[in-house]
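Sharing a structure with you now.
Note that one protein chain is taken out, while the other chains of the complex remain in position.
Just so it is clear, A, B and C label the chains in written order, and each chain counts residues from 1 on its own.
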Amino acid sequence: MMGLASYLLISLILFVAGLVVMIARKNIVAILLGIELILNASALNFVAYSRYVTNNLDGHIFSLFIIVVAAAEAAVGLAIVIRFFQIKETVHVDEATQLRN
Amino acid sequence: MFAQLLFAMSALLTVGGAIAVVVTKNIMHSCIFLLACLIGVAGLYATLGADFVAVTQIMVYVGGIVILMLFAVMLTGGKDFVSRAQNLLGLAPSMGNKWTFSIAILVSIVFLLTNISLIGNIVRSHAPKTFGNDYPSTVSQIGHLLVKDHVLAFELSSVLLLGALVGAAIIARPRKQ
Amino acid sequence: MNQTVVSYLSQYEFYDIILEAFGNNEGLLAFVIYSLFAVIIVALCATIGGLGTYAERKISADIQQRLGPNRVGPYGILQFLADGVKMMTKEDVMPFTADKMLFYLAPCLALVGVFATLAVLPWSSGFIMADMNVGIFYLIAISSLVGVSVFLGGYASNSKWSMLGGMRGASQIISYEIPVTISILAIVLLAGGMSFGAIVGHQKGLPTNWFIFHNPFAFVAFFVYFIGALAETNRAPFDLPEAESELVSGYHTEYTGMRFGFFALAEYIEVFVVCGVAAALFLGGSNLPFDISFDILPIQLVEVVIFMTKTLLLYYVVIWIRWTFPRLRVDQLMSICWKYLTPIAIVNLCGCAIWLVVFNGRSFAQIVFGGHH
Partner (left out) sequence: MEYTVGSIAPIFLAPVLAFIINAFFGRKLPRQGDWLATLSIFISFIFSARIFSDFVFGKFATDFYVHKTFTWFDLSHASAVWKVDMGIYLDNMAAIMLLMVSGIAFLIHLFSTWYMDHDEKHGRFFVFLPLFTSAMLGMVLSDNLFSLFIFWEIMGFCSYSLIGIYNKKEKAGDASLKAFMTTRVGDVFLLLGIVALWMVLGSVTYVDIYAAIAEGKFAGQTVMGISFATFTALCIFLGAMGKSAQFPLHVWLPDAMMGPTPGSALIHAATMVTAGVWVTLRMYPLMVLGDITWFIAVIGAITAFGAATIATVQTDIKAVLAYSTLSQLGYMIMGVGVGSYNAAFMHVITHAVFKACLFLSAGSIIHTVHEQEMPKLGGLRKYMPYTHFAMMACTLAIAGIPFFSGFVSKDRILGDALYFGFMAGQNPMLAIVPILGFAGAGLTAFYMFRMMFLTFYGENRMHHDSHGHGHGHKDAHGHESHGHEIHQEHLDVRQNVPLLLLSIFTLGFWFAGTLTGQSFGKVFGKKVEWFKVLVEAPRVEQFVGHNRQPWGSVDSRDKTELPHAHYHHQSGYAGPNPDDHKIHKAHTIGAIASIIIAFSGVFLAFLMYIQHTVKPWADTFSGITTTLQNKYYFDKFYIDVLIKKGLLGLNRGLAWFDMGVYDRFAVDGWAAVNRVLFTASRWFDNVVIDAIGVDGTGVAVNLFNLVLRIVQSGKIQFYFIMLIMVLVSYIWTLKF
């Protein structure tokens, strides 16, 4: 049951779920949720390869840095969302059109 | 046996959480399902022998990011605001509608097929490799790697975090009108 | 290799006898032993949590020169059982506008988060469910579930008081996690490992070997940890999320019956856990004095008693503080965390690191009285 294939499959499901959330949802916070899912999928892949293919800890290090980047991204992203809400009073992604025209 | 059990439960939690994130209409519930999904991923890390990464995952996501997201949802009006915006402007509802979901699922299927064909190759070429059932501690090794081989990335990530901290504080600070 | 209670027991002869009775199925036996210990510990902690409410009332009565509960059982000691029965039989009320799923989920998450920490609590050198390599880190991480539960409880109730309490609770718990974690990191630095076994094992012998007396920085770190832990468990003087004079009862205003009981129980057990962690990290944990080590089973029970004694003494201090100090304002709370505790904790961490380098890892007592490390 446990093997590289099952981990890859799980991470693929995670990735696709994130993809769907990112494409289908119009709420910016929800899109950030999708990004977290995708980042986790890639980090899981790294750790799985690290155990089953390379057998060293570089994958672990990589996933740690992914977690760090995810934390930074969430902090800045959510700050932008809150600021956006203060200005436009909505979090609908299609409302972010100030740079158009 | 424990590892198998843990794997099964974690996989279930992960996949179920991910799917629930997709199908839930309520952004607050989505966040909670994301939390479940992330804890599941941490469990998967544990089955892979990555104890430090697993605990870091829980620490950062549960203690930090998810609470941050809950806060953000709350500060941006929670779930109630979403329907109002939809009615007012006639845009697609915040949590998606039939159209957006059908496009997304279409794209996902294409992506899924592409990736399954890739994974098939990888699994076929790496399937026989297993590295035993032991789970040596990774903490000290990761510590050494972080301050030796990956020290530059380590330092850069600290700078990144500081920048993100300051940036977030500056962007979201209350402004005088 | 991670040490567990099973691997500890397997060194005795009776383990083999029992193993034979299980038809040499080690996995099954391990599962049974784990389950047994889990049940015992959870039951014990639930009792301690219950007794905590009793102790709180009794001690507060003592401080205020009252009698306190004294009708049920001798000295009113069975009061908590009566309260429990009352809670379980109460009507389970849920507000009409509440978020049903999250309303159910929040108390469970609180209890899960607290019980999960018990897995690494070092009751004695042998009786520790799993002495993980990342033990203390795991404990910090998993206990942050309580913060989520507080927030969700506040949100799901759909009430102003609950919402404010939940927001306060979440921000307070997130903030105070930082000085607490950094103070613990200083101890991790001194012990050279994150497992409770290693940390407690480092403090064998006389009380001079306890980490609180290792160096001046560790001494300060203990107080930073203790103050931060008080805030993390929403205890007075940091009980803003459930400030009864401002928010009725904070995040669990709308909860009744056993759901409220879950929150209360989680809070009391968490106090016990943080006191236990303080005892294990700073006060020598379950070590016998003078490094007496007979490796027999009864000694483990003596160690458990020692650990419990230290923990309960700290528990008493926590209750004492609650009935002595007034509550802080929100801005005072945040400024204490970010302007005082966090910088002090960082200085302590750096100071410990410098101490280790300068004095080659020797403690203050070893420098003064001599001795090797």
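Here is the rule we go by: a contact is a pair of C-beta atoms (placed from the backbone, for glycine too) under 8 Å apart; a residue touches a chain by one contact, two chains touch by 3 or more.
All figures in this text were calculated on a predicted structure; none of them were measured in a lab.
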Among shown chains, those touching the left-out chain: A, B
Sole residue of B:M1, B:V23 or B:V110 that reaches the chain not shown, by the stated touch rule: B:V110
Candidate in contact with the missing chain, chosen from A:I10, A:I23, A:L44 or A:L78: A:I23
Absent chain, residues of subunit A that touch it: 19, 22-23, 26, 31, 93-94, 96-97, 100
On subunit B, residues whose C-beta touches the chain left out of the figure: 100, 103, 107, 110-111, 114, 117-118
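Assume only the chains that are shown with their structure count from here on.
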Chain contact graph, described as a line, ring, star, complete graph or other shape: line
Averaged-CA centre spacing for the pair subunit C and subunit A, given as whole angstrom: 33
Geometric centre distance via CA averages, subunit B-subunit A, whole Å: 5
Shared-contact residues (touching 2 or more other chains) in subunit B: 52, 56, 64, 71, 138
Junction residues of subunit C, two or more chains touched: none
Subunit A residues within the subunit B interface of the complex: 1-10, 12-27, 29-30, 32-34, 36-37, 40, 43-44, 47-48, 50-53, 55, 57-58, 60-61, 63-65, 67-76, 78-83, 85-86, 90-92, 94-95
Subunit B to subunit A touching residues, read off their complex: 3-4, 7-8, 11, 14-15, 18-19, 21-22, 27, 30-31, 34, 37-38, 41, 44-45, 47-50, 52-53, 56-57, 60-61, 64-65, 68-69, 71-73, 75-77, 81-82, 85, 89, 91-96, 100-101, 103-105, 107-108, 111-112, 115-116, 119, 122-123, 126-127, 129-131, 138, 141-142, 145-146, 149-150, 153, 157, 160-161, 163-165, 167-169, 171-172, 175
Partner subunit C, residues of subunit B touching it in the complex: 1-2, 26, 28-29, 32, 35, 51-52, 55-56, 58-59, 62-64, 66-67, 70-71, 74, 135-139
